[in-house]
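Left out: one protein chain. Kept in place: all the others.
Moving on, here comes subunit A:
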Amino acid sequence: MKKAITPYLFVGPHLILFIVFILLPTIYGIYASFTQWNLMNDPQWVGLANYKTILFDTESTFHTQFLNGLKNTLLFVLLSVPLLIVLPLMAAVALQHKYVRAKGLMQSILYVPGLISISAAALIWLLIFNKQLGVTNNIFGSEAAWQATQPYAWIIIIVMTIWGGLGGNLIIYRASLAGVARDLYEAAEIDGAGSYRKFFSITLPSINFPLIYTFVMTTAGAFNVFGQPLMMTDGGPRQSTHVLMMYIRSLAFGHGESIAGMASAMAVLLGIVILIISALQYYVMNRSAR
């Protein structure tokens, strides 16, 4: 009898936490998307009304907010993800070079910004792009008010994101590259293969799984973008960097009465987009790798 209970003493506490803080809120989040809810009173069931408004009611501000937020979020994903894959991969390959010294130091320098919070990093980047005092305008003579003009507003958001995000993928690629068998390269050299040939025929196929993993995870993370635009541009100029998470947050937790049902429907739609894109990426990359 005693034996039957002990395993649950070990896994039970976490199971309770999981149910309370992941399972229940997820189910409730889906349920709430079919309701009118102000976070205080009981939600009122409204069926598909929220989704109809968000997706099809061109008169509604929720519709325009959702479309604008989704467009800006997608733009952020398209701008940031390729750079967050290619730049760390290039850095990892360069660090792999047998004659390059101070690898550890350079790797640490590239990794450290990932340990800095978005809000602290943003204050420093805002200083750099500041119109009167910053580096960009003083040294490079740029006249732009970076935060308030496009495309500069997007550029500062992306620059800050790449700066903070490169290190994480870098160490994954570094570890993977170290695992690629030496004799493959040696055999290719004997056959007269050049650097590019070696990279595309040996390196890339060998790190296929880490590439898929980082691509899927980086993309899913990018869809949740929130802190960088909030801190750097506050969604401006004219809402052109206002991402979906910012709308979801201000609808549910902003000033005035909470519109949590509508916000939940937007959250579910964003969740569905993330799921579909992740599945597609995994499917396509896994397939082309074989």
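Couple of notes before you dig in:
Keep in mind that, in the parts below, a contact is a pair of C-beta atoms (placed from the backbone, for glycine too) under 8 Å apart; a residue touches a chain by one contact, two chains touch by 3 or more; residues count from 1.
In this text, contacts and distances are computed from a predicted model.
The protein name that UniProt records for the chain not on display, among "Carbohydrate ABC transporter permease", "Cytochrome c oxidase assembly protein CtaG", "Multisubunit sodium/proton antiporter, MrpA subunit" or "Phosphonate C-P lyase system protein PhnG", is "Carbohydrate ABC transporter permease". From the options A:115, A:148 or A:181, the residue with contact to the chain not on display is A:115.
The missing chain, though absent from the display, is touched by one residue of A:128, A:144 or A:204; that residue is A:128. Checked against the hidden chain, the listed residues A:23, A:181 or A:280 yield one contact partner: A:23. Residue-level contact of subunit A with the missing chain is found at 4, 6-8, 10-11, 13-15, 17-18, 20-26, 28-30, 32, 39, 87, 90-91, 93-95, 97, 99-100, 104, 106-113, 115-128, 130, 132-135, 137-139, 163, 166, 171-172, 174-176, 179, 189, 195, 207-210, 213, 220, 223-224, 226-227, 230-231, 245, 248-249, 252-253, 260, 263-264, 267-268, 270-271, 274-275.
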